[in-house]
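A single protein chain has been omitted from the complex, and every remaining protein chain is retained in its original position.
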Amino acid sequence: MDNTLIDVKDLKVHFFTDEGVVRAVDGVDLKLERGRTLSLVGESGCGKSVACRALMQIVRNPGKVVAGEILYNRGAEGGQAEIIDIAKMDPKGKEIRDIRGKEISMIFQEPMTSLSPMYTVGNQIIENILLHTNLTKEQARDLAIKLLDQVGIPRADRLVDEYPFRLSGGMRQRSMIAMALSCNPNLLIADEPTTALDVTTQANILDLMSDLQKSYNMTLLFITHDLGVVAEIADEVAVMYLGKIVEKSDVYTIFNSPRHPYTQALLKSIPKIAIKREDLDPIKGMVPNPFRRPGGCPFHPRCPQAFAECKVLVPTTTQLTPNHSVQCLLYENFANRIATEQKQ
Amino acid sequence: MWKYLLRRTGYMVFTVWVISVISFVVIQLPPGDYVTNLINQMISAGGEALPSDYEMQLREVYGLNDPMYVQYFKWISRIITKGEFGYSLVYKRDAAELITERLPMTFALSFGSFLFVWAVAFPIGVYSAVKKYSLGDYVFTFIGFIGLAVPNFLLALIFLFLSYRYFDQAMIGLFSLEFADAPWSWPKFMDLLKHLWIPVILIGMGGTAGLIRTMRANLLDELNKPYVETARSKGLTELKLLMKYPVRHALNPFVSTIGWTLPGLIGGEVIVSIVLNLPTSGPVLYNALRSQDMYVAAGFILLLSTLTVIGTFVSDILLAVLDPRIRLE
Partner (left out) sequence: MVQTTPMNKSLAPTPEEHVTESLDLEVASQWKLMWWKFRKHKMAIIGTVIVIIYYTMGMFAEFFAPTHFTTYNEQYVYAPPQTIHLFRDGKLDPYVNGYTFVRDPISFKKTWAVDETVVVPISFLVRSEEYKLWGFIPGSLHLVAADNPRDPFYLLGSDKSGRDVFGRIIYSARVSLTVGLVGVALSLILGIMIGGVSGLIGGWLDNVIQRLIEIIMSIPTLPLWLALAAVVPLDWQPLQVYFMITVILSLVGWTGMARVVRSKFLALREEDFILAATLDGVPRGRMIMRHMVPSFLSHIIASITLSIPGMILGETALSFLGLGLRPPVVSWGVMLQETQKVAVLAISPWLLYPAVAVIIVVLALNFMGDGLRDAADPYQ
């Protein structure tokens, strides 16, 4: 039985600026399985945030979904499949607005600024409930208190009337989670939800999220640049570089036998307590200017294993095992491609 | 909240005190004092030469031989306790009478202009920010620049010329002829409203232009804040989202602009009234200054400034009501 919740095919999101077109997401394929956690990993600016915003059609101006499909099966698990393409929807239309906050919801990186300081926490949670359910205001308020309690906020019945700026960062992120869960979504997108928090709070929030994921049986798309967090929460991992998914597999394979030089480099750059500082191996160079992307494989200027063809040929996806794919010429049989592409 | 209000009240009282000192200095600035002016006037009115000790006596009577701080204290306490602002040599009347006659009109005009400025600048500012770089935005930006560059007395002049040339003369002024000296009544009030809009627009033009720019900039800032994205991810419609979050947030800095638009509006009221010769404090202040009738001038400056200070205080209170961050401080 097909257990796919969302199937992203060749998604492209481009930003049309005065200086030129930025291809923030440039042909991404992803499959989100029901009840599983996929972690999207990459450096800042690689397009991971844009890609996940495209799933809800909330990409900021001047960004636009220009190509690809986001096939979302909104039918109940195990029931009749009811597949719709989110990529085709009008970002301001009613169709997508009914999905947002109800079937797909999202929590953001900055708990300090993601909640408006003008309204109470309760107000902002209840808003979401009233928007998508037929509950009365009182019922919505009770639900909000219940949710706040569930995400571990003490004295939820009083904090519901508190303003966000009077809460700590961790409390705010918990409130955000309560808000995101308020309509029992199929998919929760978390865009670096722990980055702005201190380490102990990070751990608590991560624990909370995996607990809730199990009890709500929802799919979690977790975006981060922190491989430590990935190891803790992910079932599957997709590594993103300059708008492309360069490697994709389950979490054990990625950590134990990474194939793409970029994934390997990322893993080597994590500080470990056992290793001396000098042995730490940062990736050389910087993420290129978005207007001057290198040709060929986008990673080649920084790649320790690059060879002549990397400057010319854009790697395609190579399936190493049924659940491990990589975009790198090291694993691709590209001999016949050179001939055809040189001709063009 | 209470601490905040207390502090703001303290500032207000202190500010009014400093303004009263400045106004008092204004009285002292011209060469000669009240008695010299009085005697000059008597002589020019054809009076005979006065006995030499008469001047000394008069000085003693008016307390002009006292040290400065005593004179200031007497002046300000007379204003506070009895509402006496001194005597106008030019109008030969109590300055207080002149002030109570003219100030309400100034208040009406300034308040009207203020409402006009807000009512126009707010929606246009929102529109310009939301439809950034649209044709409408460019048009309003351009009009805004013109409004900023054309001072209101020039606007009043141009209007005066146009109305003299092409329109009905009766449009100038605050009342129709039959109501000008009539006692207050409902028809007179309606007549005032009919005339008020012209000076209100002339006075409010510059402030409107400035405020549109402020509102647009504020809102553009707010539109990119993460909480807007949160609200969008809930599935709110764009309009609801805009009104509940960014517009509501941009309202706070907008409210605090009362503080800096009011001095401009009152200054504009003064000069537009001078040009159009409206029965407000402008022309009286102007004449008082030109003929160095300093008690009247100082009284007006003190009260006009106090008016703006009170306006700022009101905006501070409003801000506390609107913004929980200040209220709960």
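Should a chain be cited, it is by its letter among A and B, assigned in written order, with residues numbered from 1 in that chain.
By our rule, a residue touches a chain if its C-beta (ideal position, glycine included) is under 8 Å from a C-beta of that chain, and two chains touch if they have at least 3 such contacts.
Everything numeric here is computed off the predicted structure, so don't read it as measured data.
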Absent-chain contact - pick from A:14, A:53, A:132 or A:248: A:14
Touching residue (missing chain; options B:173, B:259 or B:279): B:259
Interface residues of chain B (partner: the chain not displayed): 11, 14-15, 18-19, 22, 26, 29-31, 145-146, 148-151, 153-154, 157-158, 160-161, 164-165, 259-260, 262-264, 266-268, 270-271, 274-275, 285-286, 289-290, 292, 297-298, 300-301, 304-305, 308-309, 312
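We adopt the following convention: only the chains that are shown with their structure count from here on.
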Centroid distance [mean C-alpha coordinates] between chain B and chain A, Å: 55
Complex interface listing, chain B residues touching chain A: 224-227, 229-238, 245, 248-249, 323-325, 328
Footprint of chain B on chain A - complex, ascending: 56, 58, 60, 92, 96-102, 105-106, 108-110, 113-118, 124, 127-128, 131-132, 163, 165-166, 176, 179
